[in-house]
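Rather than the whole complex, this shows some of its chains in their spots.
Labels run A, B and C following the written order; every chain starts at residue 1.
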Amino acid sequence: MSSIDLNADLGEGFGRYRIPGDAELLSLVSSANIACGFHAGDPIVMRETVALALRHSVTIGAHPGYPDLGGFGRREINATPDEVFAYVTYQVGALAAFCTSAGTRVRYVKPHGALYNRAVGDAEIAQAIANAVRDLDSDLALLAIENSQLAQAGRSLGLETANEAFVDRAYLPDGSLLPRSSPGAVLTDVEAMVQRALRMVRDHYVVAVDGTRCLVHPDSLCVHGDGETAVAIVRALRARFKEEGITVAPFVT
Amino acid sequence: MSSIDLNADLGEGFGRYRIPGDAELLSLVSSANIACGFHAGDPIVMRETVALALRHSVTIGAHPGYPDLGGFGRREINATPDEVFAYVTYQVGALAAFCTSAGTRVRYVKPHGALYNRAVGDAEIAQAIANAVRDLDSDLALLAIENSQLAQAGRSLGLETANEAFVDRAYLPDGSLLPRSSPGAVLTDVEAMVQRALRMVRDHYVVAVDGTRCLVHPDSLCVHGDGETAVAIVRALRARFKEEGITVAPFVT
Amino acid sequence: MSSIDLNADLGEGFGRYRIPGDAELLSLVSSANIACGFHAGDPIVMRETVALALRHSVTIGAHPGYPDLGGFGRREINATPDEVFAYVTYQVGALAAFCTSAGTRVRYVKPHGALYNRAVGDAEIAQAIANAVRDLDSDLALLAIENSQLAQAGRSLGLETANEAFVDRAYLPDGSLLPRSSPGAVLTDVEAMVQRALRMVRDHYVVAVDGTRCLVHPDSLCVHGDGETAVAIVRALRARFKEEGITVAPFVT
């Protein structure tokens, strides 16, 4: 009866730098956020990652970020809404080309890192991203944390907008994430993540850092972690979901 | 009766660096080769250039190059065919996104600089480019110098492949261009260019550096030159063509 | 009796993109802030600009910025102090190499754009920059706006620290600059700039946007503007300074 999507960041290598474990992770998630060459990824890696996703029937999402390979897209850059619009259009288009070329297509957009964080609270930037997606292809979905400016902007434009929740990040009482730079921001215990995932999916809440319960209604759970870590988490989530009768399936249909 | 296309390289700014004259040049050519961010151009410039092209009803072509902003894509990089395939797919896709977003589309692909030169004589690279174009959208045309490996690869895949000739570059007896680094490679006299253009379009030949006549059957004439120079050349060409009853019109229909 | 330095940003081309007027501007200023390849400049341009500065006996300063060619270093990037330390070290070292190679040397450091602005108010970043300069060469001077965190950090480390004032930027009552994005932030009237420069140098004040007088004690006046504009301003400043008996000379000795 119950169903949930599992998404992960993929294709984050660049040139000779490769992130091991992409192939295995792609055999386990239902949606892949594929880097588009700005914060990570390059044309070769994108082509390979799209081919892998296709082989595993994983839904493909574009994962555009700030143009900051040196900072992996995790540093806020004070770009204007017009710049962000153009960055998103460029990156989603580039990934879409690899999909078309391989006989498949991009189904959703999820911004990366600092751009994602900014779009949570900055209405103008959220609007720029949603506009870029809508102008490019109004059939594209948007994946965003619940109650964010980005989710709001997507819905206001009539885009299919899905709720994302994070199994490995500490929550603030208002439902936003504790910044990555704060102590305790990133959970590392797999069993704790599994418990949290179950509460999110089945009971619709997550316990914030101050002990309060935040309501969440996730369509998709995000799993971070390089290679082996992410694989271990997804395996554990899948095992428990199976016991609980929760199906793993893409959020876009 | 007679008709010819005029193409020029456009959108070659980057960040705060802008090439003046794009707007005027776009009011005069029939086809615009728009840089895609690797050798020149950036998302902001691409968006603006697509909008300008649309306003002037100029046909839009993608102008992918090597990833070498520092060398403006004019330096040969020993990239593999797989890398070139991926570079072309990425860049054409990025430009296509701006076109879709603006309600228009990319109609042809013309490689830039060193990539173009390599595709003239290197069959594998020519094939990689043609494959990338075909896999992405088999309705895209290819613009290439006559008798090149690139033209041959395009035709062998059934792509619409148009002949390009150069009004401002010295020709070798085999119909290829004298390399840009050789003395006399680039013509600067506007009247000489006009004469040459007329011979190419009306009489189907060009006089090579050794005095021999090379047969050419151009669908499109390429005009180089930054800002004012290019504008002056195109104005002169248009004026003479008018006198001669030659129409300027896009080569893709 | 009175003497003032005139500094300008130079060597801000990249690859085929060149800023005209560098040669002329170098014949007029006493100190050149030379871009180091992160926000602008490249190895070829740096080598040429150092040679030009040497020919005109202009004092050479390093002008390190954020790694953001696309944004010309004018966008705040949330880099850590450690990153900023490393960015400054890298860039000053690269420029120093061209100076050594040409038989001269870097005499001072002035951060560029958003990095400069951040160092005005952010004590940690100011300290990181000052540390980088001191660790590299404690004979290097620092050029910074008066009362800034950067000036304070430089002085606390015993670095020669010179006061910079801006002839073409609106001031806030606290002596800081009105952000470039605000209306009226950049002055364009040359005569107004000359008047302001005289007041700064002779009378030691500048009139802020609210009409209050801010005390300033400039060792160096910064002149912005590309090519012709900057040249016109510096010419006008020099002419008036001559009438007033104010000598133009480098602030480092």
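Assume contacts are C-beta pairs under 8 Å (C-beta built on N, C-alpha and C of every residue); 3 or more make two chains touch, one makes a residue touch a chain.
In this text, all values refer to a predicted model and were calculated from it rather than measured experimentally.
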item	value
Number of identical chains forming the whole complex, with 3 shown	4
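Here is the rule we use: only the chains that are shown with their structure count from here on.
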item	value
Between subunit B and subunit A, distance of the C-alpha-averaged centres to the nearest whole Å	39
Subunit C: positions in contact with at least two other chains	70-71
Touching residues (chain side subunit B, partner subunit A) in the complex	37, 42-44, 46-47, 82-83, 85-87, 89-98, 100-102, 132, 135-137
Partner subunit B, residues of subunit C touching it in the complex	13-17, 42, 69-72
Subunit A to subunit C touching residues, read off their complex	67-68, 70-71, 75-79, 83, 114
